[in-house]
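With one protein chain removed, the remaining protein chains of the complex are shown where they sit.
For chain A:
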Amino acid sequence: MALYNFKKIMVVPTAKDFIDLTLSKTQRKTPTVVHKHYQIHRIRHFYMRKVKFTQQNYHDRLSQILTDFPKLDDIHPFYADLMNVLYDKDHYKLALGQINIAKNLIDNVAKDYVRLMKYGDSLYRCKQLKRAALGRMCTILKRQKQSLEYLEQVRQHLSRLPTIDPNTRTLLLCGYPNVGKSSFINKVTRADVEVQPYAFTTKSLFVGHMDYKYLRWQVVDTPGILDHPLEERNTIEMQAITALAHLRAAVLYVMDLSEQCGHTLSQQLELFNSIRPLFANKPLIVMANKCDVRKISELSEENQKIIADLIAEGITVIETSSLTEEGVMQVKTEACDHLLAHRVNTKMKGKKVHDVLNRLHLAIPAKRDQKERPPFIPDGAMVRRKAMETDAPKRKLERDLEIELGDDYMLDLQKYWDLMNPDEKQDRIPEIWEGHNIADYIDPEIMKRLEDLEREEELREKAGEYDSEEESEDEEMQEIRQLASQIREKRKLKILESREKNTKGPRLPRTAKKVERGTLEKDMSDLGLDMTDKDDSHYAQRSRSLVRKRKREVSAPPTSRTRSQSASRPPRDQSGVRDAKMLKKVKVLMKGSQKEMNRQGKKGESDRHVFDLKPKHLFAGKRKSGSTSRR
């Protein structure tokens, strides 16, 4: 259906805008840099591309316009006629034709200039050709200014037309201006059409939707029609006529009984008769509107006769009043029923029906037995229905209770609980015990399972699983354990001692260290040996006497002279010293001479080492990475 695409037509730009758009697009989307020294084919290609690009753009845009706008031959004749009425078919077709021509011209221009460009031999020539081509295309478009403007206006108006589906159920309202058509549609549907006392308030068609019998119905409100021949009708009236002519709808001809519209009943009848031909094959209802002002029975004799004539011809005449809504529903139901019947009839007469009819089968179930099967209504619903009807006092609500108790009111939802023992409703239910959720333990068979478990436990206990092992071990094991721990401790101590040794210094033989007698005896007695009277053991004698006691053996080689001499010479710090006083002085002198050396940390007299306390590489210069905040 082309109906709904009226809103989707692309915007038609004005000529100036169109040109600007396309040219700027060409400027942006094609390469912009070209130099004289490029190879000629490259220059040609560059400019040809621009020409083709512009042509492509124009072509696309114009084609889109041409396809978007509906072709009057392709759409429903109602819309075709409507558009003719509103926009003039000829003008419309002409405008589109012009656009088409423009498109073709642009294509030709581009083709020609591209062909010419092949023979361009310099940048300047190619550039001029391109200029010429683009210029011509733009001029062609400039000439279409009027068409484009017209099409834009058509598009805007088209998109605002009401979406009337010509094939669905429709009710059409027609009559003189100011008779009450718009009021009627306002009453029956959700449409909000302007209602004013002056004529031609409604200037175009309006659609409203309503529901009846679970179906959607369109109600179309038309501008009023005056009684003059077709040729003299203006655009507004022609819309109404078009609607009447093309829509297969139920027609509601509205008459004003009170003649407030400014036309007498006979004039209205005249109009009715003149449009009569348009009502062929359409269910017709005459609405005698504004009956709150004047009823049919209050009419004059002639007017009553007019009405009677109408009824005699078989046309339904219903008294209505849009103001008091009298008869509005009746009109609605009558019109809808008539139209549905009419539609069904036409369908039955058509050809398509038989395809459907062959496949349809109405199944009427026959009674199986004489058993009565009335509908089931639960008791609660029956009670409630009765309560509604008799307006009995309702049950007491919480709110009532709240008001009654005032300040003392406590919301207690536990009273609504549906428990097995209703007297437990006010219990406070325990949820947690010692880190476990009670809800995880609840089981109807819990007691049984507990019994099984306890039985099992008893069996286990009997089997001796829980007997504590011999915690008191025999004394032997305790002793063993104690000894073992002592051994371990001793080992650790030895390890620590050995760690304190200085392994980096000179490795002296064991005999260099003097072993104290006391420590030796202590260690040995710790190990369990008896060290009580060892005074005459070999280690308890003084070392000197040890040397003296040792007999020199005959086979031993003679010791050197220096050795024997050094044995008899006094030590250097005692030679030449006469007495204790001198010894003291000597010592003081010695210390004095050593002071300076010691202060400087020198190893001895001959130590000439110069320490480099402030090496330059650490105290000056920049660092490669990192800061020099520490020196």
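Things worth noting here:
Please note the rule applied: a residue touches a chain if its C-beta (ideal position, glycine included) is under 8 Å from a C-beta of that chain, and two chains touch if they have at least 3 such contacts; residues count from 1.
Just so it is clear, contacts and distances are computed from a predicted model.
The UniProt record for the undisplayed chain lists the protein name "Probable ribosome biogenesis protein RLP24", from the options "Protein YIPF", "Probable ribosome biogenesis protein RLP24", "Serine/threonine protein phosphatase 2A regulatory subunit" or "Annexin".
Touching the chain that is not shown, out of A:524, A:540, A:589 or A:620: A:524 (per the contact rule at the top). Only one residue in the set A:104, A:437, A:574 or A:593 touches the chain that does not appear here, and it is A:437.
Residue A:446 is the one among A:446, A:459 or A:540 that touches the chain missing from this view. As for the chain not pictured, it touches chain A at residues 417-421, 424, 427, 429-444, 446-447, 449-450, 452-454, 456-457, 465-466, 469, 477, 480-481, 483-484, 486-488, 490-491, 494, 524, 526-530.
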